Each structure stands twice: as C-alpha cells, then as structure tokens.
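With one protein chain withheld, the remaining protein chains of the complex are depicted in position.
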Amino acid sequence: MKSIKRCQFVISLFIVVFILGMAALVVKIQREASFYMMNSGNHELGMVYDRNGDVLFDGSLEDSDRKYEDNYFIDVGNLIGDNKGQMTNTLVAKNIEKLNNYSFSQGLVLEGGKAAIYTTLDHKANRKVYDAFGGNDGCAVAYNYKTGEILICTSLPSLDVTKGYDNIADFRTGTLISKAMYGTVPGSTQKVSTVISALEIMGADRLFSKRFTCEGKYTNKSGDVIDCHDAYGHGTLDIQQAVEKSCNPFFAQLIEDDELPLSRLKEVYKRLGYAINGSESEYIDINGIQCEKASTTLNDPYEFKTQWGCIGQGDTLVSPVQLMMWQSAIANGTGKMTMPYLIDKVTNVHGRVTETAETSYSKALFSEDTADTMRQILLTNGANNYSYLINGYTIGVKSGTAQVDDGKKENSLLVGFVDDKALPIAFCILLEDRNSTSLKTENIAQVMLDALSE
Amino acid sequence: MNTTNLMLCAVSAAALDICALILILAAYVERKTSTKKWRRSTGGMELAEQNAVYPLDCDEILIGRHASADIRLPDISVSRYHAMLTISDGLWVITDIGSKSGVFVNGNLVQRAILRENDVIKVGTRRLVFRKRRDKRDR
Partner (left out) sequence: MTDNPISYFFSCLFVLAAHIAMLANVFINGNYDSITSVIVLSCAVLILDIAYFVFMLFFRQSSYTINFLLILVLNMSVIFQSCFGGVYFSVKHYITAIAALAACHAGYLLCRDYRWLQQHRTFVYIGIGILFIAILTLTGSRSMWISIGSFSLQPSEFIKPLFVLACATSVFEQQKKHRILCFNVVYENLAPLALIILICLLQWWCSDLGSLPTFAAIYISGFLLRICYPKAKFSKKTFILACVILLAAALAAMKFAPAYVQDRLHTDIWNNTDGSGYQQSQALIGIASGGWFGKGPGKGFLCNVFAHENDIVFATICEEWGLLYSLMMICVILIMIAVPLINPPRSYYHGTMAAGVCAAFTVQMALNIFGSCNMIPFTGVTIPFISAGGSSMMVSGFMIGMLNASLTPTIIHRKQRRQPA
C-alpha cells in the first residue's frame, strides 16, 4: 500500500544516508590512519636514501646503536635532520609521515617495513664538498638545472644526528640549520639581479652603450660615498667590464641613471622574488622545507641605502638556494627557474612507490633575450677570470664579497652554472669569514664539480 | 597478531555475518506467515475494478484521485480524498471523508457502511467490487 511504502521510503532514506556517511568514514580512516599514528608517539620510521642508495637517515636506529661510523651523516645532518624535534625545518621533520612504517591493514610494521624516501642528494659528493671546507663555516648547494634535482646541499657547522643533543649548549651558531635555506648578505652576486633588471628595462644595446667612470670611490647625488674595492679605481668601464671587476661606483651610477627608473627596477625585483621594503616575504617550498627567498630595501635611486642594496650589501638578504635558482633561469636561457626538489620518490611500507618527483618551472622572471645576454656576460666572466681557477669546465660565474657584522667579517660567495649539456649544474657556494683562511670558494667549486662529474 | 589469532577474528566475524544473514532470512519467512495471518484475520478481501485488483494490505486505505491515495482512481468524478476503508473487529468499513459526489454501496448513498462480500461500491463513476481474494497460484 502506498502509505506504508512511504514510511518504508523514509526509513530507507535515513539508513542510506547513514551508510553513505559510514562509507565516507571508512575511506577517511583508510587515507588518514598513517597521519593519526604519527600523532600517537608510537611509530616506526623508515629510511632516507641518497641517489645511489646510501643511507642518509635510519629511523630504526636506537640511541645506543653504533651501526654507522662516526659522523657518517654529518655532511647533510642539518638538512635531513631527524625525528627528535630539535630541528623543525628539515626533510625528515617535514616529511615524517612518509617514513611511517604503518599501514591500516597491517598495523605497525616493526621489522622489514619498506617506507622510505629516496632523495636526489649525492652522499659521496656531499662528503667531498664538506671535507673541502676544511673546518670553515659556510654552505654549498648545487642542483641539476634541467631536472631540478638537488645534488649537493651541505652546510657547516653541522652535526651527527646519531649522537643526540645532550651537549646542545656547546653547538656553534648555525649548527641546527641548513644555511642554504636562509637569507645571507649576497655581496656582489646581487649585481646579477641588478644587471638582469637593467637588461629588462633598457635592453641590451642601451646597457652596453653605457659608460661610467670609477675613481676608487664615488660620491653619489645625495652626498654619500660608495667605495670601490680597488682604491685606485677601474677607470671608464662598460657593463661587461663592470661585472668582471665587480665595480661598485659603476653600479651606483647605473642606479642613478635616468634610464633606470626605480619604479621599474622595483617591478623586476619583485618578479625575481624580492620582498621589497619589509613587505611580507614568501618561501620557496622544497618538499616541505621552507626556504627563504630574498629581501632588500629600495627607496630612492639617489640614496646610499638603495644603491648599496643593489650592489648587494646593507639590508639585502638572499638565500643561497634562491641565488642558485636564478642561475638556472639564466642557464636555461628561458628566464624560468627550474624548481628544486630533494625527494625523488617515496615508497610506502610495502615498498610500493607512492609518489615520484616531476620537474617544474617557475613562471618567467625575465625575457629570453635577457637570459641570453646575462648568460653571455657570466660565461665571458668565467672564461676571462676563472678558467685557470676552476679547470675543465665551461662555466658562467659571479663572485661576491659580503660584509657582515658591520664590516668586521667578510663572507665570500660564488654563484654560477656549468654550460654543458652533460653536466647541467647550477650552484652557489658561501664561505664565511674569508679572511681567516686561505681557502677560496673557487677551490670548493672545483672539488664540487669534480665530484659531480665523476 | 599471528595467523591463528587472525583466523579467529575472521571466524567470529563470519559467525556474526552468518547470524545476521540467517536472521534476515527468518524475517522473510516471518513476512510470509504474518501476511497469511493478516489475510486470515481480515477475511482476505480485495477490491476489484474492471481491469484492476487492489489488495487490502493495511488497515487504513484511502480511495481518491490524489497521488498519495492508496487506491488511486484518476477520474474527475472522484474527489481527491473520497473515501476510506478501515477494518474493525474483522469487518471492513467504508467511510465517506467529505467527497463531492458521495459513496454508494449497492446503490445506496452512505456515509459509513459495513461491507459484505460482493458488495458493489460506486465512487464517482467508478465501480468497485468488494470480494474474496482470488487465489493466484503464481503469487
């Protein structure tokens, strides 16, 4: 009868809705169970491997275990991190869920779980670069600008995560962070950004026709003095020579030039990823790791602070990874950065691959013409000034010296790329307090490229 | 959790499953008997029209033109809610529920009447016969 059918219809309506809800619940639990377990304080972690299968992190390691030789993990210690909670911006801390040896159907797998992260790093090469620093502080980062795989990312001082944090008070500043991810004063490597901006705004022909004279120092239009590192001056220079000599007065005059309006300069800087005048800075996400971008102060083209910022001192801060990524945009010849990544693939507890990396690019930061011209300038610089320092590679480079601690210390930087289809590497090397050592960034670059081309 | 324990879990789950299944089957068996019982206590009657037969499976049956009526007679002469069949003391009673054209049992206009076998009910222009259920083997 219809009336009874109606009652039955209402009953089935309630039941069907409830069953749909239950189905959603089961799906939700299936998908999120691993996440729940990670919050329980009761988990079994898997491994992190490098590109050749070397272990970079072993989740099954107990505190007392001495399975690995001393300082085995030290070269990437503060990048890979661990699950102890002391370092939060590390690969393991940000991706700990992927290492969970747990599946809903099997529960916790105590032994033989295959959850692992396969990174793009090269442990051996990292080790060589780490050793090349020879106890000096700094960092080196290099990646394949065709694919985005980060091959080297080492930062000193570092730590052996297997030894625990009992003597954390004795750690030197910067031990627990990977310096490549944090802003540093870029020094003259900043001039790359300034040249890119000038090329974007004026065009190559106009820029190459510019000539400015350096007399060792330059008094700008507001009366402040910009010093050159060569007290005798470089004489009259064009842009190529200015880049090679890294001449500060040239760039100060370039900023003051009417053909380089500050508003346009700001635009290009913003596109490059700078946070200008204290605006909210964003992060580059490298598999969950937050990497700082760049920031600077640009107020008035005649002001010391602004000029000093465009030369790469003062308020300007750029992370080595960001410097390296700009090199990729130049080396690619497209003006698009290749986005770096650390995780090549992830396997779950059964060993099944759950995610694989894909190469991605940023949107265009500058035009292809600019990229080509810039590439040529850097390659010329490399051929003229570095071919005897770094043997065997066609490289485009720009060096920099950054004054930190109010000029008490000088950091040395080197950014560049290898112009070789077989070895498409973009890199950035930071050597802190360069005056305390005879080591040069070029030596580290040599070791790094040798290790990578093996 | 080893294999024996897992097996045991599966066995107890299976036992519950089978039990639920058996109880569902029992419900179907009971439907048959309760239908039989219902027919026995209500006289096993049905309403028949020329081309259609309406079983009387519940104790309030609404006759009318409206879509929600149990016996729907889509005829303009039938009111939307015309009459209602109810059962009381094993007897079927027809009641006029405010129809425009009235309810006729064996030709007499009634407000409320007890139905007997083979009574002819006229609702609007439609004629329905109240009769004993014809047993259909295929049912």
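First chain written, first letter: the chains are A and B, and each begins at residue 1.
Keep this in mind: contacts are C-beta pairs under 8 Å (C-beta built on N, C-alpha and C of every residue); 3 or more make two chains touch, one makes a residue touch a chain.
Keep in mind the model is a prediction, meaning the values are calculated, not measured.
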item: Shown chains that the omitted chain touches within the full complex; value: A, B
item: Selected residue (touches chain absent from view) among B:34, B:106 or B:125; value: B:34
item: Where the missing chain touches chain A, by residue; value: 3-4, 6-8, 10-12, 14-15, 17-19, 21-22, 24-26, 28-29, 32-34, 36-37, 39-40, 42, 102, 104-108
item: Sites on chain B contacted by the missing partner chain, in the whole complex; value: 1, 4-6, 8-20, 22-31, 33-34, 37-38, 41-42, 57-60, 62, 66, 68, 80-81, 84, 86-90, 93, 95, 97-98, 111-112
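Definition applied: only the chains that are shown with their structure count from here on.
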item: Whole-Å separation of chain centres (CA-atom averages), chain A against chain B; value: 77
item: Residue numbers on chain A that touch chain B, as the complex places them; value: 1-4, 6, 107
item: Of all residues in chain B, those that touch chain A in their complex; value: 1, 57-58, 60-62, 68-70, 72
